[in-house]
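Of the protein chains in this complex, all but one are displayed in their positions.
Labels run A and B following the written order; every chain starts at residue 1.
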Amino acid sequence: MSEFVQYLVSGLAVGCSFALLASGLVTIHRVTRVVNFAQGMFAVVAGLTAGSLLSAGLPHGLAEAVAVLTAGAAGLLVGVAAVGRRGTSPQSALIVTLGIGFLAYAVEIVIWGEDPRSFPGLGGAVEIAGAHLQKQYFLVIGAAALAFAALGLFFTRTLLGKALGACASNPYAARAVGIDVTRMGLVAFTLGGVLGGVAGVLVTPLQSLSYNSDVLLITNGFAAAILGGLTRLGPALAGGLALGVAESMVAGYYEASYQSVVALALMLAVMVWRASQHTALQEEASL
Amino acid sequence: MNKPTTQTRSQGGPPTRARRAAGKRSPAPARTPARLAAFGPAARLRRPRVLAVVALCAAALALPQVLPASDVPVLVTLLLSAIVVTGLSMLMGYAGQISLGHAAFYLIGAYTAALLATHGRPTWLGLAAAPLAAAVVAAVIGVPLLRLRGHQLAFATLAMQLILLNVVGQQEWTGGDIGLQGVPRLTVAGYEFSSATSYAYLTLAALALVVIVTRNVVASRPGRGLRALATSEVAAESAGVPVVAYKLAVFSLSAGFAGLAGGIYAFYTGYLAPGSFPVLLSFEFVVMAVIGGLGTVWGALAGAAVITLLLQELNELGTAEGMPGSAPAVLSYAVYGLLLVLVVLYLPRGLVPSATAWWERRRARRRSGGPHDDSPAAGAGAGRGADAGAAAGKGT
Partner (left out) sequence: MTSSTRDSAAPPGAPGAPAAAVVAVDDVVVRHGTATAVDRVTLTVAPGEAVALVGPNGAGKTSLVNTIMGLIRPAAGRVAVRGRAALVPEGRQMFPDLDVEDNLRLGAWPLRSRGAAARDTSRVYEVLPDLAGIRRRKAGTLSGGEQQMVAFGRALMADPDVLVIDELSLGLAPLITAALADHLRELNAVRGLALLLIEQNARLALELCTRAYVLESGRVRAEGPSARLAESAEVAAAYLGGPAEPPPAAGGAEGDGA
């Protein structure tokens, strides 16, 4: 029992970071139709920045906040490259974000070196049902819940959020009412950067990150996001949590080295299943 | 009903082109898309092209002899990459599918060859089995995976490679993370390939085979159907192109090429580990294909050559005295990134098609004596379709 609780909570915490990454992917994809391959990079940048700032003596909270803003700035830069030029197709933009990921590798290695880094998060642990649970798990879960609630309110309650959604649902109409679709794309990328950054500062104390951790982060984030068709936040959250728990259970009860295989296989299954529900005609028509 | 609104958007175009390509009613030479021109015989370019091919072949044959011994391994790497990229470029440019996991097929080919050879089978059998195994695996996993398109397929292929790396790293019979050692040298009809130079010639021969196969596939009737596929699956399907079968065939073929390169690699290095086939290698192949120009043999060769040589130079620069230990990695990542972004944004069709278009425009202008910019093969229309990513899909 205590084992199960242990795996469940740690899985939920890791799943929250997947969900946050997925929410960034969804935000960007909703508005621009671009799948941002650099999404994992935002988390890496924020996690490593926070670590450096903390060791430079900044207090907790401030260091994380600055790190998240840094990731937001990185998001803006990726957005400028990916959607700043008119006529860049979403497919080309995907490759552009892949290229930016390489550039980020270079910058990250210069600043932080090639070795994985971590920083201490919320210290201490609590005992629940016999399970020894780090407090950081609960911090991650709470912060992710807060971030998702804020994001949901932003999209449904604010005019800017609705304008962002409008760009996705009908770009022509958005332009016709005077919404600058390109600028909205940049807003989405910045927001995506912030969300990725939040995931990064939350997860780094749990698992150390290095410059090339982004590949696993992006695949897990994508796996979560694909559940909602890359456009809906709710299923992305559910997907992230399910993925995190599944990985944690596999690692706990079976074999740690197979945990990512399970997640990836799950993603493949979901994608293939979803594809069987759609035909090429529907997809081309929905452009 | 063709609304003017639709015409302002690029989607208005492709189906028409696709139908033209698929129906293949009136391929007026002046309108031949750049990709076709780059593969097939475009009358206007025939003479310079033949000369170029002859010169290139001569140079290629001479190179292993002329090059200093220390540079021959670079040549082998370059040629192996060119083999993989030729297939990948065809897959991306023609079937419109992005694969971010092509190094997986490279791995499959390499392990197939190595496992057969280390289990006492003749090495030539290993080499023959390498492309077959990769192609068969591609055909099997392609059935579900090729239902996906665009970014979904990109992630699916990436996931597939990650899974494969994980699995291979844990099996005893694959040597786990340590890998397979002591793969014997390739021996064909009593001749043992032992020197780097001999492998350079072997790889050259394999590349020639791959190029010939690709050209024939592309020039064939199915090849024309494939071109329709890249622009619009719906249009291609309605024109009677067996979309699913063609996509699967191209996927398997390109995987087979990667497997062949992997097989040679196994005998060449004599040592394999999962770490030799990182995800980054897959990305590298994509970078080469995109930079050279998707859907062209020349683009694949140019892309592989440019990137391999550039990396080599950067590596020398990075390992020069006084450089920090991370310099080679930093330099190569920075250059990859910059090249990829700049090419996709500013030369979306890649180096070779862009250069070809420029050359043809210049010739056309000189001939007609005026700026008559609507003639070139790679005119605006074809360009849109071959847009690095657009070639890879009809959007999401």
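Following the convention adopted for this analysis, a contact is a pair of C-beta atoms (placed from the backbone, for glycine too) under 8 Å apart; a residue touches a chain by one contact, two chains touch by 3 or more.
Keep in mind it's a predicted model, so treat the numbers as computed, not measured.
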Task: Check the options A:25, A:109, A:166 or A:271 and report the residue that touches the missing chain.
output: A:166
- line: subunit A residues touching the chain left out here are 159, 162-163, 165-166, 169-179, 285-287
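Convention: only the chains that are shown with their structure count from here on.
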Message: Taking the mean of the CA coordinates per chain, how far is subunit A from subunit B in Å?
response: 31
Statement: The subunit B residues in contact with subunit A across the complex are 5, 10-11, 98, 144-145, 147-152, 154-156, 158-160, 162-163, 166-167, 169-170, 232-234, 237, 243, 279-280, 283, 286-287, 290, 326, 329-331, 333-334, 336-341, 344-345, 348, 387-396
Footprint of subunit B on subunit A - complex, ascending: 33, 35, 81, 85, 87-96, 98-106, 109-110, 113-114, 172, 212, 215-216, 219, 222-223, 226, 257-258, 260-261, 264-265, 267-268, 271-272, 275-276, 280-281, 283-284, 286-287
